[in-house]
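Take this structure first; my questions come after.
Missing here is one protein chain; the remaining ones are kept as they sit in the complex.
Note that the chains take the letters A and B in the order they are written out, and that residue 1 is the start of every chain.
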Amino acid sequence: MIRWWPVFGLKRRLTEQKEYISPVDLRQPKTGIFNRSLFVYIVDVGSSNALNFEISALESPQYNIHRFGIFLTDSPRHADVLLILGRPVTKMLEPLKETISQLPKPFYTVTIDDHPGQPGLNGYPELPNHIAALTGVPSPGQILGLLLDIAKTKRKES
Amino acid sequence: MKVLIGIVATPENERLFILDKGKPVLTAVNGKNPEETFGNYSILKQHLSKINDESMKGPGVFKFRYGPVTAGVREAGCFYLYTYGEKILRATIDISWKQRGIAKAMLDKSPETALTMAERVCSNFAMSHSVAFSRAVEMAVDISPSLQTKNWRTLLIESERIYNHLYVIYKLASAAAQKVLAAHISALFEEALRLNERLSGSRYLMNINSLGKLNRIPEISNIEKIADKYLAVAKQFTKLYKHSLRNYNYLDRLHSAGTLTAEQAEELGLTGPTLRACGVVDGLNDTTEHLISLPVITKKEGDALARMEVRAEEIVNSCHYLADHLRASDSWYDATEKDTKSPNANGTGYAVVNSPSGAMGYYVEVNDNKMQRVDIFTPSYPGMYAVSQGLEDLIFTDFPFVFESFGVHFADAAI
Partner (left out) sequence: MKILFIIALLFYIAGAVSSRKTYLSYTFGFLGSVSAFLSGCFALTRSQILWDFPLLHNVSLSLYMDHLSAIFIIIATISWMALALYSIDYSKLYPKKRLPLGFNLSLLGMLLVLTAHDGITLLAGWEVMTIFAFLMMQGTGKYFEHSYRFLAFGELSTIGLVIGFAALYVTAGSISFDALHKGSYFVLILISLGFIIKMDIVPFHAWMKGIYGEIPDNTAALLSAPVTLMGVYGLERVIPLLPNNQLWDIILILLGAFSAFWGGLQAAVVDKIRLLPAYSTIENNGMILTAIGFYALAEGSGMQSLHYLASFALAASIILVISHTFSKTLLFMSIGHAKEAYNVHTIDQARGVWSGVGRIPAIGIVISALSFSAFPPLIGYAGEWMILETLFQSYRFSSVAIAFSAALAGILIALAIGLISFAMIKLIGYTALGYDHGRKSRPIAKRFMHTAEISLESLLVMGGIGLPLVILFIGFPQLLTGLLAIPAPLVLASNQPAFGVISPTFIGIIMLVLLIVPVWIFMKNKKKTRKVESWNGGIKLEEDEFFTASAYSQILEHILRGFYHTREKKSKNRSSITVNDILLRPTEFITRMVQKTGKIMASTLMNGKISAYVAYILVLFITVFIISMVVK
């Protein structure tokens, strides 16, 4: 017998009410137009994969990013923020440039340099609207805090 | 059984890095024909960055490129699917988009620095990389870590297995449009990562392992609570897993997707859940140091569903194993630390670790306290061949299940 999934799903409340704080300040003034919705496209240019896992964790019900109007999109053409994971491998510089050229204006780029100082990787090329640069492997809560900063909303504990 | 993990080649000679009943062995080729014994010899020998790169021609056949930047496969990597519409005739995988040259960058670095770099090859396997590397170096410079270190390493590898397997099943459920299941499993996945942090201070178990010792011993006061949490994860997961096995929609999608026979798997030199899902008992669990090893879980079908089942049962096993041993960990402090004799400055070493996706091997040469040579043999590289073979003759829709079910990562395959 097939159990009815939605009932199972609704029984547990997993979403957490927390204050999410960004580890860095924004480097640019932000526009107000992403107040209610922020679409994020993610591009991995050479990360060590921990960041990919963190993004997956960010999608978990504990964070429930959709309640803030934050969505991960499947195309850079729908994105407001380009989240660049890792420092670029030489071969990924070209695709990175191409991805940025596909973003509709206005947009922001955010970099997360997971292992600063690691040899064999390039520095970042000139990025347009580079609003924040994180280092290390930030937790999903920190990434969410940054995205909320960009979107200009802050969810306080309730 | 013997599995060829890698080839250690110098201009003069060539040695085979073999896992023989759970023991890593390095043997010289000595004129024997290794291609006959090991089907994966030529794969490892060539070590191409474009996997299964043979073109397919025919009327209407074209190369459907998926990557390097897509939302479906978030990592930088590229698939070329030869097709005439729906059916995948051949899958070529280009892993060069993530080639960072880490093994090369490790040269002339001190073993300690190289260890941190090993953790960054593929951070979701950080513990496996770190342990394999440190064991190889320990063998090279002849230091033996304490029992306590060995035990903690074993446990941390198990906790790495838990979150990685949860991740794979989360991705599979997500790809099969089982959103409720996916959401619950991802909650468990996040829970496992938080447990990692409580245990080791890092969500990805980084910076805890060191050469011959641990950087910090997990705090004993929390252990009981953490053990309970692992049991809770196991309980909740079992519930979800049983639930999901009643969902024909989910099972139908995974069933007979990306099927590999035991012969094919052995031919490709696969290890880990992929091999075990084909019904082959591998000796990987015997690579565990000191603590008694876990039971080996096998399934016969060799498809995505079987791989999922193997991983699911391993999650539950590992959780119980962790909970039991964590509770017993206070007794480890009684174990006597070996007197630290000064390590050698030169030597060669090799080690294999049972990573979540299969055998992780390291071969190192240390010279004058500097890394002279590092060869990294990851499970994802043969795994990519398995993905390529598993995708053949399927349709596009099956792509995510097949890819995710192998649990391979571009970061791990391209070093």
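Here, contacts are C-beta pairs under 8 Å (C-beta built on N, C-alpha and C of every residue); 3 or more make two chains touch, one makes a residue touch a chain.
On a predicted model such as this, the values are computed, not experimentally measured, just so you know.
**Student:** Identify the residue among B:A9, B:V25 or B:M56 that touches the chain left out of the display.
**Tutor:** Spelled out, the listed residue whose C-beta touches the missing chain is B:M56.
**Student:** With respect to the chain omitted from the figure, which of B:E36, B:E86 or B:D368 is a touching residue?
**Tutor:** B:E86
**Student:** List every residue of chain A that touches the chain not included in the displayed model.
**Tutor:** The list for chain A reads 43, 75-77, 94-96, 98-99, 101-102, 104-105.
**Student:** Take the complete complex as the reference. Which residues in chain B touch the chain that isn't displayed?
**Tutor:** Touch set of chain B with respect to the missing chain: 54-70, 78, 82-87, 89.
The rule we apply is simple: only the chains that are shown with their structure count from here on.
**Student:** Centre to centre, by mean C-alpha position, how many angstrom separate chain A and chain B?
**Tutor:** Distance between chain centres: 26 Å.
**Student:** Residue numbers of chain A touching chain B in their complex, please.
**Tutor:** Residue positions touching the partner: 1-3, 5-6, 8-9, 12, 14, 41-50, 52-57, 59-63, 72-76, 89, 91-92, 95-96, 98-99, 114-115, 118-121, 137, 139-140.
**Student:** For the complex, which residues does chain B have touching chain A?
**Tutor:** 68-69, 71-72, 74-76, 96-102, 104-105, 117, 120-124, 126, 167, 170-171, 178, 180-181, 183-184, 186-187, 189-190, 193, 203-204, 206, 243, 246-248, 409-412
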